[in-house]
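See below for the structure under consideration.
Of the protein chains in this complex, one is absent; all others appear in place.
Each chain carries a letter (A and B) given by its place in the written order, and its residues are counted from 1.
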Amino acid sequence: MQAETLSGGFADPAIQSAQAFRGVMEAMARPGTVRSISGATPPAPLSGAAGTVLLTLCDPDTPVYLAGEADCDAVRGWLAFHTGAPLAGPSHCMFAVGTWDQLNPLSVYKIGTPEYPDRSATLIVECTELTGSGACLKGPGIKTSSALSVPEVQAFQHNTALFPLGLDFILTCGNTVAALPRSTRVSEADGATEVSSCTLP
Amino acid sequence: MTQYNFAYLDEQTKRMIRRAILKGLAIPGYQVPFASREMPMPYGWGTGGVQVSAAILTPEDRFKVIDQGADDTTNAVSIRTFFERTAGVATTTATSDASVIQTRHRIPEEPLTEKQILVYQVPIPEPLRFLEPRESETRKMHALEEYGLMHVKLYEDISRHGHIATSYAYPVTVEGRFVMDPSPIPKFDNPKLGDMAAIQLFGAGREQRIYALPPYTKVVSLDFDDHPFEASKADHPCGLCGAEESYLDEVIIDDAGGRMFVCSDTDYCERRQAAGHVGKLGGKDAA
């Protein structure tokens, strides 16, 4: 077994996962806010934040889909050792991790059922940048509007149209995390950076 | 015997609850099923709230527990002690000092902030349960957004009593989609549910459901154009601190049935008194 497989987990799982979860929960509850989370040092290409999210939320009860480059021996071994999560294809996973391009197409993931909309996948999207600027966000968790650097806008609009069904997204970059739940209405910001220029109802 | 884990629950159980909380936040007002665990306190005594608190608490938190608005009621004391013991977490009775507040049946009077989380203990999470006892049916009704039965019930109240005869656990619609039970808070507290700066999490242990309201969520109490929702309270000021706008408990003070009204939110009342506000019966000479 590689040293990389055994290392990079939480040193103090109960405390570090509690702290990391609070970061993820705050991110999910307040779309558009970017927070830092730490604890895990996963093998490349995973970011520290993506690794921390996986250790915080995944275990033998959660099938995980490793998309694209994330599907490598190093990550597989690390995930298996630290979480025991089984690997699955995109249509059977509860969590998926990868870059936006590698996670697409989104149509294959579980979006829940009308009676159980919660039985849907959560996608951990590895981003090259993650800042509170860019597309305009409105909806639950957002006082008036917020902004977030999202990989694209239209896909999230399609996803929101499925509400209460749909996918939920955790965006990661380095040691930072943000989230886009299905309830968030995303639109192009018309004045480049001006958050107040949102045009959503 | 063995040492218990931080915040009592094992890590796998916490992960399961944490996943449910995230889905709850993503689908505001929808009841997420979760495999509630037996806790060392009875079902119906806050096991849902306790499990949610155990899943979100960190060592940096300051925890407050209220039951009926009060920090010193026996069950609030018992739950607060439980977390002091199992999570080593700091506790407080001051609303503004707390980062996590677990509550039964009240929302604090003092507006909550973005730095706070309110955890509700929920006995019956299903707002349609008393109209339709079957889970298999109510689940379909939520899926189809079929809430006619609820409106019929409320309207029957109006035709019979001239008012909607629901005074607590008054149902609300969340973001125009899910009808939700706010737990048995008095309907006086309903207007605080919407647009709240804090995250609100609801845990029903025995019924195995978790649901959530992210901050600034649109929450509307069900009503009719000709009978708009009205948040009511006893029409008195607090006898101790003189507050006019707080929710009041009625207390019998003598054998002749004499009554007085006092704030149900004990922290709020004490702070007002400390700041010099005095009610009719609160002064030293009022005895």
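Remarks
As a working rule, a contact is a pair of C-beta atoms (placed from the backbone, for glycine too) under 8 Å apart; a residue touches a chain by one contact, two chains touch by 3 or more.
What we mean here is this: contacts and distances are computed from a predicted model.
Between the names "Branched-chain amino acid ABC transporter ATP-binding protein", "L-lactate dehydrogenase complex protein LldF", "Carbon-phosphorus lyase complex subunit PhnI" or "Heptaprenyl diphosphate synthase", the one given in UniProt for the chain missing from this structure view is "Carbon-phosphorus lyase complex subunit PhnI". Listed by label, the shown chains that the missing chain touches in the whole complex are B. Considering the full assembly, B:A70 is the residue among B:L25, B:A55, B:A70 or B:L154 that touches the omitted chain.
For subunit B, the residues in touch with the chain missing from this view are 2, 4-5, 8, 10, 13, 33-40, 42-45, 47, 67-70, 72-78, 81, 104-106, 123, 134-136, 161-163, 165, 167-169, 184-188, 206, 208-209, 232-234, 239-240, 247-251, 253, 260, 262, 264, 266, 281-282, 284, 286-287.
The working rule: only the chains that are shown with their structure count from here on.
Between subunit A and subunit B the centroid-to-centroid distance comes to 30 Å (mean Cα coordinates, whole Å).
Looking at the complex, you find that subunit A touches subunit B at residues 13-15, 17-19, 21-22, 24-26, 28-30, 56-59, 61-62, 94, 113-118, 120, 122, 139-143, 163-164, 168, 181-183. Taken in their complex, subunit B has these residues touching subunit A: 5-7, 11-12, 14-16, 18-28, 30, 32-33, 55-60, 114, 139-140, 142-144, 175, 177-178, 199, 212-218.
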